[in-house]
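One protein chain is absent from this view; the other protein chains keep their places.
Going in written order, the chains are labelled A, B and C, and every chain counts its residues from 1.
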Amino acid sequence: MIKVLFFGPVAERVGASEVQVPFHAGMRLQDVRAQLQKLHPAAFEIVCFAAVNGKHALDMSLPLAEHSEVVFMSKFSGG
Amino acid sequence: MIKVLFFGPVAERVGASEVQVPFHAGMRLQDVRAQLQKLHPAAFEIVCFAAVNGKHALDMSLPLAEHSEVVFMSKFSGG
Amino acid sequence: MTKGEFTDAVRIQQEDFSQDEEIRALQASSKQMGGIATFIGCARDFSEGRKVTQISFDAYGSMALAEMNKLRDEAIVKFALQDARIVHRVGVVGAGEQIVFIAAGAEHRAPALQACNWLIDELKQRVPIWKKEITPQGDSWVTPHP
Partner (left out) sequence: MTKGEFTDAVRIQQEDFSQDEEIRALQASSKQMGGIATFIGCARDFSEGRKVTQISFDAYGSMALAEMNKLRDEAIVKFALQDARIVHRVGVVGAGEQIVFIAAGAEHRAPALQACNWLIDELKQRVPIWKKEITPQGDSWVTPHP
C-alpha cells in the first residue's frame, strides 16, 4: 500500500486526510496522482507540490517503493 | 552664564561634565567653542557635534541667548 | 546555565511562546552575540475586509519540522550566525495572538537582521503549513499571494 496524506484545503476538498492506494511493481508518483485526480478533481486543482517520504518531489516519474508516504499539497500559507 | 555640558570621552578629556562660560551680548556658538578649545585642546580633537538647548547646531555662527545650554559632543557610540 | 534547561531551537507547538525565554536560550549559546533580530507573526483580526476571530493551522508536521531545521542550518551558515531559533504554532490561534517566532543572533546587527528577514521569507515558501481564517461568515483557507 502507498499511504497518501492530505492537509489543509486539499484535505477539505478530498474529504479525508489520508487514503491508501494499492502498490504495484513499477509504480510511479504520476500513477498515484492520476488515480487520485480522477476521484478528486477539485482537490487537485489546487495541488502545487508533492512530497515522497517527507521530501519535496519535483519529478513526477519518481518510482515509488511499497509503503511510501506520498503527499499532494497546495501552496503553503504558514508563518 | 552659558552652561556647557560634556559627556563620555569629551567629559573625560575635559576632566569635568559641566563648565560655566560668562555670557556677553552678541555671543555666538563659535566664541564658546574657541574659548574652551584653548583650555581643552585634547577634548576638542574628538568633538564632532554641537547642540544648543537640546537641538543639533550645525551653524557655528548661531547667536546664543543668556542661560543657553551648549554641548560639544564626540561621535555617538550608543546602541 | 546548562543547555539542558532550554527548549529545542526549532519547534512546532500548540502553546504560545515567550520571547524572553527564547532570547535567553539564544543568548546562552554565545556571549559574542552583539545583535539579535527577531520576527513575530501575529493573527490579525481583519483580513480583506472581513472580521477574523481565530486562525486555525494544519501542518504536515514531520516535513515542516525537518524543513524548519534545514532553514535554521542554512541561515547559520549563510549569515555566519551564532544561533537561530524558529517556533511555529499550530491548532487554533485567537486574533491578536502570536503565530510564528524567528530569532537570529550574530556578532553584528546587519547579518542578524538580514537572516531574520530571509528566514521568514523562506519559511513561508518552504514549510508545509496551511492557515484557515475563522470568521462570523464561515471559515476559509488562506490562498497565499504569489
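As a convention for this text, contacts are C-beta pairs under 8 Å (C-beta built on N, C-alpha and C of every residue); 3 or more make two chains touch, one makes a residue touch a chain.
These figures come from a predicted structure and were not determined experimentally.
Every visible chain touched by the undisplayed chain in the complete complex is listed here: B, C.
Of the candidate positions C:F39, C:Y60 or C:F79, contact with the unshown chain belongs to C:F39. Touching the chain that is not shown, out of C:S18, C:S62 or C:T143: C:S18 (per the contact rule at the top). Screening C:Q27, C:N69 or C:S140 for touch with the missing chain picks out C:Q27.
With the whole complex as reference, residues 18-20, 23, 27, 31-42, 44-46, 95-96, 107, 109, 112-113, 116-117, 120 of chain C touch the missing chain. Remark: the residues of chain B touching the chain excluded from display are 5, 7-9, 11-12, 49, 51, 54-55, 71, 73-79.
Here, only the chains that are shown with their structure count from here on.
Chains A-C form the pair joined by the most contacting C-beta pairs. Chain centre most remote from that of chain C: B (centre = mean of CA atoms).
Taking the mean of the C-alpha atoms as each chain's centre, chain A and chain C sit 27 Å apart.
Centres computed as Cα averages put chain A at a distance of 73 Å from chain B. Rounded to whole angstrom, the centroid-to-centroid distance between chain B and chain C, based on C-alpha atoms, equals 48 Å.
Residue positions of chain C touching 2 or more other chains: none.
Not a single residue position of chain A touches two or more of the other chains.
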